[in-house]
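Our next item is subunit A:
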Amino acid sequence: MNCWMFTASAMAALMLLAMVRMVKGPTSADRLVALDAVNTLVVASMIVLGAAFKQVVFVDVAIVYALLSYVGALFIAKYLGGEL
Partner candidate 1 sequence: MDVTQTLQTGSGAWNPLLWLLALAVALALALAIRSRGRKDFREGNGRKPFISGNEEPGNAGGHVPASNLYWGFLESLKGYYSRLVPLHTGVPTDYVAWLLGVMALMLVIGLTI
Partner candidate 2 sequence: MKMTKIVRTTADVFYPFCLVFGLYVVIHGHLTPGGGFQGGAVMATGAALLIVAHAYEDITGRIRKTAMKILEAIGLLTFLFAGLSGILFHRPFMANWMAQTGKLFGNTVAHGPNPGDLNTAGLLPLLNVGVGIEVLGGLTVILLYMLSGIKEEKKP
Partner candidate 3 sequence: MMDTFVMRHLPALLIATPLFAAFLMPLVGNAGRTVRSAWVFLGALLTSAIGLALAWKVLATGTVLYVFGAATTQQALPPDAAFPIRIMFQVDALSALMAVIVSLSSLGITIYSLAAESKQSGLETFYAMLFLLIAGVLGMVVTGDLFNFFVFLEISSLAGAALVAYRVDDGVAVEAGLKYALLSTVGALAVLTAIGILFAQYNALNLASLAARLQFTALDKVALVLLAVPLAMKCGAVPMHFWTPDTYTTAPSSVTAFLVVSSQASLYALFRILFTLYGHLVQFSWATFGWFLIVLGVLSMFIGVTMAIPQKDVKRLMAYHAVSQTGYMLLGVGVGLAVLGNAEALKTYGKTAMAGGLFHIINHAMYKGLLFLTAGAIFLRTGTRNLNRLGGLGHTMPWTMVFFMIGALAIAGVPPFNGFASKLLIYESVFRFSPFLSIIAMVVSILTLASFVKVFHSMFLGPPRAEFAEAREVPAPMFIGMALLALFVVVAGLMPQPFIDHLISPAVDALVDRSGYIAAILGGR
């Protein structure tokens, strides 16, 4: 079934689109929003690709990402709020 690969490719294209906001974003907060969107898309496409490659063990990577990029986003937000 090639639908997984197709979905993943579409999500990669969406990531590129989100990058437009990262380039344009007038403020850092906007860029952070774009990063958050990319993060969500990456996790989703990792799950999808895990099914595409038919390898169970790959989904762990997605969990790690969902957990960890959150910390990065929090650090950036804390800095942005002037609290770090």
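Regarding candidate selection, all candidates are chains of the complex that A comes from, given by their letters.
Everything below uses one rule, namely that a contact is a pair of C-beta atoms (placed from the backbone, for glycine too) under 8 Å apart; a residue touches a chain by one contact, two chains touch by 3 or more; residues count from 1.
Predicted, not measured: the structure shown is a model, and the values here were computed from it.
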| item | value |
| --- | --- |
| Touching candidate for subunit A, same complex, options 1, 2 or 3 | 2 |
| Partner candidate 2, residues of subunit A touching it in the complex | 57-58, 60-61, 63-64, 67-68, 70-71, 74-75, 78, 83-84 |
